[in-house]
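A single protein chain has been omitted; all remaining protein chains appear in their positions.
Moving on to chain A:
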Amino acid sequence: MATVILDALNDVAEWRQKARQLLLAGIAPVEVRWRDPHSESGLFEERQEHLLPVRQPVRSVPAAFLELAEQVVCHTAEHRFDLLYRFLWRLVDDRGLMEAASDPDLAEMRQMASAVRRDSHKMKAFVRFRTVSGASAREQFMAWFEPSHYVLERTAPFFMRRFASMDWAIVTPYRSARWDGQKLQFGPGGKKSDVPSEDAMEEAWKTYYASIFNPARLKVAMMKSEMPVKYWRNLPEAELIVPLVRNARAAENQMVGRAATQPPSRHARQLARQVNEAEAPSEADIASPEDARAAISGCRRCGLYEHATQAVFGEGPQDADIVFVGEQPGDQEDLQGRPFVGPAGQLFDEALVKVGINRERVYVTNAVKHFKFTPRGKRRIHQKPDGGEVSACRFWLDLERSFLKPRITVALGATAAHSLFGKTVTISKSRGQPITDDKGDVLFVTNHPSYLLRIPDKAAAAVEREKFEADLAAIRDYVSRAS
């Protein structure tokens, strides 16, 4: 049996080069033993040093294996190089092996890689720098850290990216790393006493650690699984853990037991100030469009307020000749708090321009003022408001119309028509000309622009669009005759 002794603890390039030689020479995993510089070598081991003859060609291995090997070599398990070579040997014949996640060797390597990644991650978390007093203009810091695996080399670049503008060194038992603003360099390992034993900020940090802890939620096992005890000896805050846990119950009882006290005098002054602030008018006191706009934010006439962002009130000049009434705000309208700003609103604007109605001179609103939807993942799917919601919201629509007194009110779609007429209206039968209702108000019925957006067939959509524009033209003509 041959023994390969590596110079480095965790250098994948070195292992790869030696493994390649063995593979070319056709030496099976059972015929070779791998050693790192820390392992004790047996007395009678024959060290493999001479160049091996090439006996078989070797194809390349999947990149995923090399990526895994880079992590596995950083594990402290002595057999890591043997395991890698054994797997490599099989991988040459069976390139699909990397996908067999349940293969025992692969599963073990994956576990080792994950332990290495975790240790590296914990190093990023648990290194604690201490200031070094020096003559340099740049701030200088040092830390002592004891990783469970050989992860300093793969973790040091993180500290370089994070702390580029300060000088720092991290000392571990097996190696050290140093950054001077220019270059990241590695040197020999060291000991705890190489690093300052305190830092002026540690008191503040411990104060923070103790204060952010909520004694009413003690979960010690959770803490220990994420911050394993093996790291505690180098964490300044860890000395607080035992007393914090011991006193948690008492601290909680003290919190709960402290009876409610009289409010401070500051609170009374505060209350006095608030009384003077203007309250939104109640529905009974609405005397102007401004009152209505303010009052609707508190509307609880139906349940739709609960999930919508806000009530979307109508918009336009108070002396508008035409009032357009849609169904309800959509996603965009709900977010922006303005009616007719979504895709249907854009189509509506274009049609108005085409027939020559000035958008600035019309008032637009909706039969229902809150957006009704069902959530689906990251989207809100529009839902038609039901009869109860429409009639609940007619209060606001009637208010708007009573302030506006337009020459004509246009129902866009069936929901608006239902609200304005108080009954179901068939659009195809009622469209085309103004209708005077029993109160003497002039109404008009046409499609909702969103209906035009939903027609999949292009030709059919064009036909419907023409009908819609013809309706708008009829409205335009009615208004110009009337004025």
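Note that in this section contacts are C-beta pairs under 8 Å (C-beta built on N, C-alpha and C of every residue); 3 or more make two chains touch, one makes a residue touch a chain; residues count from 1.
Rule of thumb we're sticking to: contacts and distances are computed from a predicted model.
UniProt lists the omitted chain of the complex under the protein name "Radical SAM protein" (options: "Oligopeptide ABC transporter ATPase", "Sigma-70 family RNA polymerase sigma factor", "hydrogenase (acceptor)" or "Radical SAM protein"). Checked against the full complex, the one of A:A25, A:V132 or A:L218 touching the unshown chain is A:L218.
Contact with the undisplayed chain is limited, among A:A25, A:V58, A:A77 or A:L235, to A:L235. Contact with the undisplayed chain is limited, among A:S165, A:S428 or A:S483, to A:S165.
Among A:T261, A:T424 or A:S483, only A:T261 touches the chain that is left out of the view.
Residue in contact with the omitted chain (choice from A:E40, A:D93, A:D285 or A:E306): A:E306. What chain A contributes to its contact with the hidden chain is residues 96-97, 99-102, 104, 107, 121, 124-130, 139, 141, 143, 158-166, 199, 201, 203-205, 207-223, 226-227, 235, 237, 241-242, 244-245, 248, 252, 254-256, 258, 260-264, 266-267, 270, 274, 297, 305-311, 331, 334-337, 373, 375-380.
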